[in-house]
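Note that this complex is displayed minus one protein chain, with the remaining chains in position.
Going in written order, the chains are labelled A, B and C, and every chain counts its residues from 1.
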Amino acid sequence: MSKGTVVLAYSGGLDTSCILVWLKEQGYDVITYLANIGQDEDFEAARKKAESLGAKKVFIEDLRTEFVEHFIWPAVQANAVYEDRYLLGTAVARPCIARRQVEIARREGAQFVSHGATGKGNDQIRFELTCYALYPEVKIIAPWRIPEFYNRFRGRTDLMEYAKEHGIPVPVTPRAPWSMDANLMHISKPSLQSTDQCHECVTLCVFQSRAPADLYLMTKNPEDSPNVQDVLEIEFKKGVPVKVTNMNDGISKTTALDIFSYLNEIGGKHGVGRIDIVENRFIGMKSRGIYETPGGTVLLKAHLDIETFTMDKEVRRIKQGLGIKFSELVYNGFWYSPECDFVRHCIAKSQENVEGKVQLSVFKGQVYILGRESPKSLYNEELVSMDVQGDYDPCDASGFIRINAVRLAFTLKSKNGCLLKPAHTYASSFFIYFSSAG
Amino acid sequence: MSKGTVVLAYSGGLDTSCILVWLKEQGYDVITYLANIGQDEDFEAARKKAESLGAKKVFIEDLRTEFVEHFIWPAVQANAVYEDRYLLGTAVARPCIARRQVEIARREGAQFVSHGATGKGNDQIRFELTCYALYPEVKIIAPWRIPEFYNRFRGRTDLMEYAKEHGIPVPVTPRAPWSMDANLMHISKPSLQSTDQCHECVTLCVFQSRAPADLYLMTKNPEDSPNVQDVLEIEFKKGVPVKVTNMNDGISKTTALDIFSYLNEIGGKHGVGRIDIVENRFIGMKSRGIYETPGGTVLLKAHLDIETFTMDKEVRRIKQGLGIKFSELVYNGFWYSPECDFVRHCIAKSQENVEGKVQLSVFKGQVYILGRESPKSLYNEELVSMDVQGDYDPCDASGFIRINAVRLAFTLKSKNGCLLKPAHTYASSFFIYFSSAG
Amino acid sequence: MSKGTVVLAYSGGLDTSCILVWLKEQGYDVITYLANIGQDEDFEAARKKAESLGAKKVFIEDLRTEFVEHFIWPAVQANAVYEDRYLLGTAVARPCIARRQVEIARREGAQFVSHGATGKGNDQIRFELTCYALYPEVKIIAPWRIPEFYNRFRGRTDLMEYAKEHGIPVPVTPRAPWSMDANLMHISKPSLQSTDQCHECVTLCVFQSRAPADLYLMTKNPEDSPNVQDVLEIEFKKGVPVKVTNMNDGISKTTALDIFSYLNEIGGKHGVGRIDIVENRFIGMKSRGIYETPGGTVLLKAHLDIETFTMDKEVRRIKQGLGIKFSELVYNGFWYSPECDFVRHCIAKSQENVEGKVQLSVFKGQVYILGRESPKSLYNEELVSMDVQGDYDPCDASGFIRINAVRLAFTLKSKNGCLLKPAHTYASSFFIYFSSAG
Partner (left out) sequence: MSKGTVVLAYSGGLDTSCILVWLKEQGYDVITYLANIGQDEDFEAARKKAESLGAKKVFIEDLRTEFVEHFIWPAVQANAVYEDRYLLGTAVARPCIARRQVEIARREGAQFVSHGATGKGNDQIRFELTCYALYPEVKIIAPWRIPEFYNRFRGRTDLMEYAKEHGIPVPVTPRAPWSMDANLMHISKPSLQSTDQCHECVTLCVFQSRAPADLYLMTKNPEDSPNVQDVLEIEFKKGVPVKVTNMNDGISKTTALDIFSYLNEIGGKHGVGRIDIVENRFIGMKSRGIYETPGGTVLLKAHLDIETFTMDKEVRRIKQGLGIKFSELVYNGFWYSPECDFVRHCIAKSQENVEGKVQLSVFKGQVYILGRESPKSLYNEELVSMDVQGDYDPCDASGFIRINAVRLAFTLKSKNGCLLKPAHTYASSFFIYFSSAG
């Protein structure tokens, strides 16, 4: 008798194929689910493989438009960057994938979901928090955290052997010495994603060593990229792109998926969006990651520009803080949480007037903003000019400065006694400077 | 009889030369003060000019080392960036210059200081808040805010005429159609800095137009920059660089001024650090700025990398917030304020273990981090590896995730009634997704 | 010929009566405007006085309901408290008053508005920022900042004399030695609000001295308040009270104005809401204030309680930060600003489920929460109980704790070398404690 039905997030690769068979061995009915979020994959081959391995049903779902519109766009609105550098390409994909997975599980009456994420990473958390948030009664089977599983499969060799024994097709090409997450938004090569890498991936584990050139898949090496720039014009409404036009050849795109794919193409061609960083995982360990996010990088720069052009200064400050919060929440897997919902709502509200066109050039790994225009611009040409006959009276600035100085001037007077105290190294303490002034 | 003594921040240019003479006309004794903070200037010529125009004393002060150590280094520690893009090159220079100015004023018994900053910009505020904070009794003469002055000098023509009448040497080369602030850290070309630009500087005022190529002085055009990258190793202690080595040719620098100058040289050679932005001035108007910050940009990237490598995750989050606060304070002119003093102290404290080496390549306008190492690294190679026999038990992650989900799962249950409510556009609301799930 | 029309915020008192006449002397047509925001005032007498002094028109506007619904309620939703103590009673009234004032000015075609606020306080800013925000072209006449006015009226004696000369009725009762701002929300007695107090109001200026008992008008002295508590039940919807019921006698109120007035009555009867504080004004000086906010204090405590009961923990954290921001903005006079509008929107969004009833007792200056209930409660009785057969598995907590400790444990290990370094006084440094552990 079946222990119940599992919806397994299936990639078509060796790991999740072994998990499929292993789950069957454990007595479960297995439904496989493969989300198309823009990765380079032979989906039909994956379908056949799953069926041949005994999946009761196979779902292959094209989530690309949904991924761009409901997950990437809010990240663009937020200027989402984790720890000042990582554009969250994997993090925004996980809730998109898991949401559909539990939808299928509910629809198919499955009590279980399963995935192949490892026990030390962020992805297990992102997957499972989404599952619990949207299907609180669900039970999750995470083989890489189950001792019977991970003790049995201690490396790639064990998986290969198991595959051979159970008729699982074994990849013929040797595997890259790093694991990879690929989707429309980015390709990541975190240091460790599977069990058998540790002895191999010297590249990413050891910090002194550099990432090899063939690590990069979405972006050209800037040394080999074109010597002629592409100039793009991106049009935004409510903080999201609604049109991109290449000023060189007039090509333009207007649907969400087309726009983002085109920005990936142009960004990738010019080597934009490569980073090599160390980041702090939610579970408190540091790891190294190599990411390529061509389209996302172009959009971040363009959105920052049009936003500052059209958004009030002080709203911007508050929104910047909310964007940082959003990034942390998404990184940690809390896309589907009351607080992330709240923050997304607030950020969306802030974007109502973020509208206009940004021109930029893409060249040798860089994005250069060239200009912007907007019907909602808060830039006041007359005001900023020197024409003092306008509304602005320069004398007002004197009062403004003196009132701002009231507090500062009094502070010094009231602290006269401690003018000579030693200052902290490099802290440039307020009161150190008059030691010689007597 | 003299109205008193004024210490005038003198640049040697047309504007402040006219101010010098005008102040004398008004009955003041004028001491000129010119700070060397790394700008390209003929200081001796400026001295002679000031003397010939009747300055009672002339001070030319080399503040370059002080500028790097006491002003740029704290900005590096803070990862100081205003509104996500501007590296504050002008803002950190102002308090450095003004501090010495009031020091001279105190020493020389001058009750007045004066400067040539305009009445709509940030610099007047940065100068004057520093003056009031460090010399509360000082009186400030800001001619561009005095109606008798600005009504008399309505454009460059008026200044030229006045110059001719009063024996002020007039520049022979035609002036660039934009004003400029240059120092060791950057060159800025804000849209408006002087009185006669408005009809000229179409370039910067109109947003649709692009900055012309000859606008850039510190950085090569990336199209013309070398096709071979430079690889640098930067060593940090307490969050500031103590050594830079070029891995291509072995050249290395070890003093603050040498290090920063060398990073400017290499960064500039490869076209690093150009931005074209709109920013929000303190006084509430938006303005366009074109900046070149080659060395600062290299350092920002390198410091971010070594900091994340050596700093605890949660300390980093708190420090990131303090860094944003620091940037706003410095931008607004509050370097010498109790709060900026406090924030600098806290940031300096956070840097105690920010130590190690970062390798990076500089190429075609970009900086690529290649690797890092540190005796204070918090990266735990054993922990992050898949060797489950270590301290880390993957089963713990199950508990971690489930406890984090307690709140999320209950929220959904308690809101079951409103699952179908419409969501905000692009806000990806929490509860929209099961409209079809029944 | 008239210089134009001024809408003067008129209180009926000596100061603004003198201003009315003085404005006429200066050649303006004067329209007086008196807002009823719940202060104790003879409005008809004020009307007659204004008419007799030559006001061209007299507007007396009952803004009480609007004040409660559109200004006090958002403050309740925000838990608005400035600097941890001040409930913003004056600050929320100013934009309400000034908004109507500029509405009248626009309608009557007046180019000017005027008020009697002093030149060192917050109120001038709150008034004028509202005016500029809603009527950007308006010109403001602030007599207490005009040298001809303030040099002429250096104290109450000067005003009295001017009044006698110009037929302005002079108050017969001696004036309290402090000025006062009263409205529905509170009565404040800031240290200095008018010109002639400084030699008189020893009470508030000198910090060592205590506020005299007769200073308090809205609240009973707790020593004299009833020995029997009142028990109230307050019902909230969307974060604002919709009903209050006295459990002692069954009295209940259901309109905004009635609810707030009744809470003032009960709070005042029991001496609730008195504070004596030093606060930081926007313009950077500290001042002492004595405030009575009976109804507001009751509501703050009740709202905090129902909010925590019905709001997700992490939403609460973000909203707490927004509430602090809101309080600063309102204190500084930025009610009508893009950022305050944005923050109010976000806070209102957070209140959607803040619904339910709070019971509390009011007694001898204190408010004690007794219990709460809500259809939107996020309290999970089953979960919090010890019935381990529920969804919650205590073993999960072990994993949760161990994962949270990953970072902590490694930090100590990696810092082993510096365990014995001396710690900061009282800072309880992390690493001091094992000095004896060897």
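The criterion applied here is as follows: contacts are C-beta pairs under 8 Å (C-beta built on N, C-alpha and C of every residue); 3 or more make two chains touch, one makes a residue touch a chain.
Not measured: the values here are computed from a predicted model.
Asks: Looking at the full complex, which residue from C:41, C:161, C:258 or C:328 touches the chain that isn't shown here?
Replies: Of all options in C:41, C:161, C:258 or C:328, contact with the hidden chain holds for C:328.
Asks: Please identify which residue in C:142, C:263 or C:298 touches the non-displayed chain.
Replies: Reading the full complex, the residue touching the unseen chain is C:142.
Asks: Which parts of chain A face the unshown chain closely enough to count as touching?
Replies: Residues of chain A in contact with the hidden chain: 312-314, 376-378, 380, 383, 391-393, 395-400, 402-404, 406-407, 409-411, 414.
Asks: Please output the residues of chain B touching the missing chain, sorted low to high.
Replies: 283-285, 312, 314-315, 317-319, 321-322, 325, 334, 337-339, 342-343, 345-346, 349-350, 403-404, 406-408, 410
Criterion: only the chains that are shown with their structure count from here on.
Asks: So how far apart, in whole Å, are chain B and chain C when each is placed at the average of its C-alpha atoms?
Replies: 38
Asks: Of all the residues in chain A, which ones touch at least 2 other chains?
Replies: In chain A, 283-285, 317, 321, 334, 337-338, 345, 349, 404, 407-408, 410 touch at least two other chains.
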